[in-house]
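All protein chains but one are shown at their positions in the complex.
Now for chain A:
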Amino acid sequence: MVGVGIEIEKLCVGYDKNRVLHDIDLEINSSEFVALLGSSGCGKTTLLKSLSGFIKPMSGQIRVNGSDVAQLPPEQRNMAMVFQSYALWPHMTVRQNVGYGLKLRGMSKEQINCKVDELLVLLGLADFGDRKVPNLSGGQRQRVALGRALAVDSPILLLDEPLSNLDARIRLSMRHEIRSLQQRMGLTAVHVTHDREEAMVMADRIVILNAGHIAQVGTPLEVYEQPKSNFVATFMGAENEIALNVERANGTLSISEQEAVKAASLSVSNEIGDGGVNWQATAAGSVRGRFRSSAAHLLADGTVPEGHLALAGRVTQLSYPGGVFRYEIESAGQLYMIDDPCRYAVGDAVTICVPAGGLHLYSEAA
């Protein structure tokens, strides 16, 4: 079974007068794993429900293999879905749950048994075939739900936060299991999640949604290293914010000295990984900078290496989440979270040091 491509064009979805999705354009390639990422209420689940047919869009097209399915009922779309609640039928056994789609397709008992056995072995459920759903653990239910979706050989797999109800440890192994199954079978997968890390490790491409609009589409590396907007940067973990004054000349930025910030000259990035600043602002002048707590480090004295943004501050709080210390630094009335392996005490004067490659710059208004 080989996946098929999906093209979404100008899709608008809403309930009553309430618009949830605005003019969504998205192309999903055959056999691609796409994660829809966003905080709750951003419209990611609505987009998945529009794909699966449980919500009729107000306008726009959803083309599968070239033909528009936007107005078809769910049973005619041939997209297998794994629900967040698993939605397993409690009055049926594991075997009946997995085989239901096959029964609907008019397969014979032997064929169904054969296919179901194969899937149960694949998912490590061989001994549970005759159990009723209420007698299964969360992880087992999730496998049954996955088995039910895989059984019908649908080219498109829709995953609605399927891992959010699992224990942290099982969740980590299921990520890889689902990903490898999808790759082995060549399925086109659309995965809804609010978990950034989950999206990063599972997906080929990530679609970040914000208030019913697509904020950015890109590979995990792209959305992490070059967030196109202030929103995406924040969502991808660049929580520290700083107002800067910059001049731009050719490939370099010069940051002017202000309060705690030292003057510096930084190179602008041309491609990911070249160590330059991610410049997304429209014009020089006063811009908004963002950086991750893990991208920066602390210095005890003021000798800042070349190509770093430096700002003087004082430790106000510290914690130890594991591996490094997490410091809250106060600098010119602003608070920053910085990770650093070296030990400082509360009240120590330090310098926050942000390498050019860890800095993202946006226009003030955006």
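One rule holds for everything that comes next: a residue touches a chain if its C-beta (ideal position, glycine included) is under 8 Å from a C-beta of that chain, and two chains touch if they have at least 3 such contacts; residues count from 1.
Going forward, contacts and distances are computed from a predicted model.
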The complex has one chain missing from view, so what does its UniProt entry call it, picking from "Rod shape-determining protein MreD", "ATP synthase subunit b", "Cytochrome bo(3) ubiquinol oxidase subunit 3" or "ABC-type spermidine/putrescine transport system, permease component II"? "ABC-type spermidine/putrescine transport system, permease component II"
Of the residues listed, A:13, A:136 or A:152, which one is in contact with the missing chain? A:152
If the hidden chain were put back, which of A:43, A:57 or A:101 would touch it? A:101
One chain is left out of this view; which of A:78, A:93, A:316 or A:363 touches it in the full complex? A:78
For chain A, enumerate the residues touching the unshown chain of the complex. 52-54, 73-76, 78-81, 83, 85, 87-91, 100-101, 104-105, 148, 152
